[in-house]
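The structure appears below as structure tokens.
Only one protein chain is missing from this complex, and each of the others stays in its spot.
Naming follows writing order (A and B), and every chain is counted from residue 1.
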Amino acid sequence: MTKIGLEIHCQLTKLESKLFCSCKANYREFKPNHNICPVCMGLPGSLPRLNQKAVKSATSIAMALSCETPEKIAFFRKNYFYPDLPKNFQITQLNVYGDMSVGGEGYVRVENKKIKIRRIQLEEDPGRIIYEGASERTKITLVDYNRAGTPLVEIVTDPDFESPRQVRVFLNILSDLLENLGVAEPGLEGAMRADGNVSIEGGSKVEIKNIGSFHDLEKALHFEITRQQSLSERDIEIAQETRHWDDRRKITISSRSKEEDQDYRYFLENDIPWVKIDQNTRDTLKENMPESISSKKERYVEKFDIAPQVAEIIASDKYYSKLFENAYSDQNAKDIANLITTDVIGFIDTKEKQQNSKITSKHLSDLIDAINSKIITRNSAKIALQEIMKSGKDTKDVLQEMDLGQVSDSSEIDAIISQIFEDEKQAVIDAKKRPETVNFLVGKVMQKTKGKADPVKTLELIKSKLNG
Amino acid sequence: MVDEEEIIKVAKLMKIDLEDHSEHVSRVKKMLEYFDILDQIDLSSEEITSQLKSLDELRKDEFIPHDKRLIDSLKNFREHYVRAPKMN
Partner (left out) sequence: MNLNTSILKYIDDVKSGSFTVEEFISATLQRIKDIEEDVHAYLSLNDSTINDARLIDKKIASGEKIGQCYGFPISIKDNICISGTKTTCASKILENFIAPYTSTVVNRLQNEDVIITGKTNLDEFAMGLTTEFSAFGPTKNPWNLDYVPGGSSGGSAASVAANECLASLGSDTGGSVRNPASFCSVVGLKPTYGLISRYGLISYANSIEQIGPMTKTVKDSAFLLNILAGQDNNDDTTIDSNNVNYLENIEDGIEGKKIGIIKEMTTEGLSSEVSTAAKDAIGDFESLGASCEDVTLPTIPYTVAAYYTITSTEAGSNLARYDNIRYGYELESEGYEYNSYISKSRTKFGPEVTRRIILGGFVPSAGHAGKYFLKALKVKSKLISEINNAFEKFDYLIAPTAPVQPFRFGEKIDDPVTLMLLDYNTVTANLTGKPAISVPYRVINGLPIGMQIMANSLEEKSLLRSAYALESKTNLPEVPL
């Protein structure tokens, strides 16, 4: 059986400042080497200063993943030389003197499987290396330290995944979860990275590093599984090693020499005192945590009898759940949910559109009221939504301006039906012979009324006309 | 007895070039031999502790821009990036 484990790094870009200094956490808008200070540059005599909110955010993540959270946390130095490390050590967390990283063991449910989380830790991102020219012929390494010190949360899972597809589902769940917590923006480029380890039945564990995106991760995992399987088929032993992902050639390459001789000489980072996270703080964090996606979904299903798939869609996206939560009443919850997942989602399918849309919860509840009071048809509501999204005008005004009021007056509809019967003589004959084809005529009426005719009434009247 | 070869290996890890400084190895060896004294003390009951602070004593999360010219005052900086030697 294939076993895959992950090591995910997520930047806490929703924080204002870096993990150990007051430079900006989200470095992306700066010119190279213009988001730095003596601390994140590791200048002689500088000292790290731990970001309070980073600890809280990381603890919230740990809680959201059902991880144990310790009473006190500590930081350690991981010592090695690399041009993107200003101090030539990284400040990170370890669990050698007991559990001292922000999160201990936890789990995430993926479909029906429980993926175990081993630990969660806070650490600083190194700077970014840009190679001048092709990597083999590079004469110089270029470094940008804007990213150095950006807060990272590292999430390590047990090798519980059975397929790359399962990994993908997990990463989507994790991204939604982190976004829902308001601590990260997984969509930002480079904000979430994952390394993996893979072993197939009877084979050793192989680590894969240097994977740039989730997209690449899936590719890398597929490649690696295939590579290991072909070795196994030829009775060749799969070496336990670290390989790195070559993005250009889309293959994994053994990096044996680089990793093996490394001795990180881990020891406590004494410039940062141990931090007490008492029960009070943890309780407060837990209370203030936005409701988890799964419990939201459960609530929607149980309380409002909303279909599970519909509930899942709304719960998973902060934008929709906010719309829903502010729009529903005990009577119209189901309708609002359906309106969101059938129509709103069709128009507003990107984060950008979400940001620019002018639809409010009031618009939705007004529309549902209008539908239920038979002022407009469901169809008209859809048209109205498109306009509201752009203009944000009051529902009543839009309905009036666009003349979307439902035509429910029987004589009005009757008149139109008569017209249609004139125009579609063949269809009328068909409908009399085979009743199921009557919808064609209903459709025609809707077309003629630009969707405003009351569909129920229309059908009634057509049927009686056919029979009568 | 401390292995001299190991001392040389460690020096390499610490990016210390020992070519003209082999006398360092014997001196380091002497110091390490003095440290053997640590084997003589009973430390079985000792735990490691540290300064302890509470969450609210930590730095508030604020963006405070630093002097943009910092990079100019450091060396090896040319046209935006810091220039480092090539990696293998």
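The rule is short, and it goes like this: a residue touches a chain if its C-beta (ideal position, glycine included) is under 8 Å from a C-beta of that chain, and two chains touch if they have at least 3 such contacts.
Note that the coordinates shown come from a computational prediction; the quantities given were computed from them, not determined experimentally.
Within the full complex, the chain left out of the display contacts the shown chains A, B. Here the missing chain is touched by one residue of A:P70, A:P86 or A:G149, and it is A:P86. On the side of chain B, the interface with the absent chain consists of residues 6-7, 10-11, 13-17, 21, 24, 27-28, 30-32, 34-35, 37-41, 43, 46-49, 51, 53, 58-59, 67, 70, 73-76, 82-88, using the contact rule stated above. Although one chain is not displayed, its contacts with chain A can still be listed: residues 38, 41-50, 77, 79, 81, 83, 86-89, 139-141, 143, 263, 265-268, 270-273.
FYI, only the chains that are shown with their structure count from here on.
On the side of chain A, the complex with chain B involves touching residues 15-17, 22-25, 31-34, 36-38, 41, 49-56, 72, 74, 81, 83, 97, 129-131, 138-145, 261, 263, 268, 270, 273-278, 281. If you check the complex, the residues on chain B that touch chain A are 13, 15, 48, 50-56, 58-66, 68, 70-71, 74, 77, 80-87.
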